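In this view, the complex is presented without one of its protein chains, the others remaining in place.
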Amino acid sequence: MTDTLSSPSSPSGDPIVEIIDTADERASDTIEKRTLGLGFWLCIGWLVFICGLAALAPILPLKDPDENFLQFEEKESALTGRVTEAPVQPPYGPSAEHWFGTDLDARDMLSRTIYGARVSLVVGFAAIAFGMLVGGSLGMVAGFVGGWFDRVVSFCFLVLLSFPALILAILITSLASRSLFTIALTLGILSVSPVGRLARAATLVFAEREFVTAARTLGAKPSRIIRREILPNVMIPMSALALLGMAVSIVAEGALAFLGLSVEKGSTWGKLIRTAVNSTSDLESAPWMAFTPIGFLFLTVMALNFAGDRLRDYFDVKELSI
Amino acid sequence: MAAADANNEPLLVVEDYEVGFRTERGLARAVDKVSFELDRGETLGIVGESGSGKSVLNRGIMGLVSSNRMIEDGSVLFDGGQMVNRNRQEFWGAKIGMIFQDPMTSLNPVMKIGKQIFEPLRQHLGLDKGEAETRAIELLTQVGIPEPARRIKQYPHELSGGMRQRVMIAIALAAEPEMLIADEPTTALDVTVQKYILDLLRQLQLDRGMAMTLITHDLGVARGRTDNVMVMYGGRVMEHAPTDTIFAEMRHPYTEALLASVPSLKHAKHTRLTPIPGAPPDIVNPPPGCRFSPRCKYAQPKCTEQAPELNEGEHRYACFYPVGTDASAEALEKNMAQGHTATGLKIGLAPAKAAG
Partner (left out) sequence: MMILLLIAVSMLTFAAMSFLGDPLFNILGPVAGDTENPENLAKIEAAKEQYYLDKPLPERYARWAGDFVTGDFGVQFSTDGQPPVSGLLKERLPRTLQLMLMAQFLALAIAIPWGVVTASRANGVVDRASTFTSFMFVSLPNFALAVILFYIFALKLDWLPDTYHATDPFWGLTHRHRLVQLVLPAFTLALPGASVYQRLLRTDLITTLQEDFILMARAKGVPKWRVLFRHALRPSMFSVITIFGINAGALIGGALVVEIYFRIPGVGTAIVEAVLREDFPVVLALVMVIATAFVVLNFIVDVFYTFLDPRVRR
């Protein structure tokens, strides 16, 4: 039989197994759910590492991201025969001195990327923090009190969601001054709706549980029930979403920067990439200029995604993230 | 049809057939050295509780167990050809048809009835679309579906449970298989529909001279609709005899317990049901000796020491103290006297036992 899909694994080696091994699938699923796994901790490790680098950048023995490290070489003038020191045209490729090369102004790519992380990470973190605060509390209250308030809030979430996110971001950033604050706020507004919807859905689930009913019958105030009974439970699925949301915000900042609409001052990963790919010939001759920030961005986003995903599986909250 | 001399040979010869599953606790022997024969045109009822291995036996024979933790051993000859440890796809639908328990879930919900019947027709008989449609309508008529031409354009959810089971039978019979495996074909159906489906199966089987295994947990279902009955417990054959014989003089305590535990249409209305005490055996670590001994009211020390072999002959059973013999009467008396069996099962007279 030329059946490429069956897995031959009977003792005699003949393919007697058909389609899939359901037992295996279920077994490994349950095993994976119980532990976060090595991958999760690797991701957390990378995130701690990159955050540490970004936070401590000024006191680490890093090169000044704005210094021009021009390299000179001895050149013999064809006319006079005199040997002079002339600057070599940057960008310089990766070397022992500059691990990830330099940019067009001979500035160290690694330092620039790490300093760029400061802005990117702060924007990402602030955005999701805003989303959690506003979206989370709105969603929780809406889910808890229900009624017209719930309907209004849900509708607002839907309106926000029916804007393609990047368009909304462009709209806001193009109208206001592009400070760190505006960008973070914009991305924060974008994350309100997904966070809020999850918080609402989770609250609806937990509001039905016995411990909430018990608290209610005991005469606890609604505000107290939300704070003491629902918040701790809703925080669990939210923590997974926070990681995923931070990844989304960092990417969104990058996209804005790529369109030339991110923070005006300071460098971010997105801005570094935009500068590097502006001209095709630069990309071809000095790919490290683009791929260093891309690499850092990719690893960070992947770490956030993976960790968030794992966390979500771990708490088994998939059915909540409608 | 096969050659004349081949017709005297049994269609299916199963010998020391074993199916095991590798589990974390060890090898689970779902089918443990089972041997039997199935003649052409014979209907064999395979009876046992859930976990007795009756379904695994049939799916194992057919090669439909979808797990790479499964291992099988022994010999299964179908029409003289060895089936064990090889791909049996060529048999599916073409030589062996199969009917599943739940017609609600066994038909593809997003495919029209007609298309589901066409598939085996076109696959095995090479019919074109028009021929397949004619044949499908014939088949649906045979299984007693009114307005078959309209039904083939409907989806399964538009049909009742009994109708769907008839459709499933039509599909299984589409390519005229020599053998039909009916795996609890009526368990999921209303009691009122069960009888019709069972009678239909028996009639179709007789009309076509097809062999059939009827798997059921209800001994009563086998009565009158099978030629032979094989009772399984813990992956082993406990008793195997012609259907009349088994109802007239059952030998194995498990068969007896099984019959007493299931309500039957033929029982008097207020017959007391006697549940079998205990639970089916752990097939990874089966009890020593006879597997039924922990739940058997006749159990004696001997039963826990060695496993009884199946005797040879037309009426096969594996028991040291067969029901209806002096040996079992004595054993029961002894157990009643001491208040428990050799395996510690407490027995005694029921407080309000219905007299005769």
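Think of it as A and B in the order they're written, each chain with its own count starting at 1.
In this section, a contact is a pair of C-beta atoms (placed from the backbone, for glycine too) under 8 Å apart; a residue touches a chain by one contact, two chains touch by 3 or more.
As the structure is a prediction and not an experimental result, all values here were calculated from the model.
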item	value
Given B:Phe78, B:Phe100, B:Tyr233 or B:Phe247, the one touching the chain that is not displayed	B:Phe100
Chain not shown: contacting residue from A:Ile50, A:Ala165, A:Ile225 or A:Met246	A:Ala165
Missing-chain contacts mapped onto chain B	62, 64, 66, 89, 92-94, 97-98, 100-102, 105-111, 119-120, 123-124, 155, 157, 168, 171-172, 174-175
Residues of chain A (touch criterion as defined above) contacting the omitted chain	3, 5-7, 18-22, 24-25, 28, 155, 158-159, 161-167, 170-172, 174-176, 247, 251, 254-255, 258-259, 270, 273, 277, 280, 283-284, 287, 290-291, 294, 297-298, 301-302, 305-306
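In this text, only the chains that are shown with their structure count from here on.
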item	value
Inter-centroid spacing, chain B versus chain A (mean Cα positions, whole Å)	57
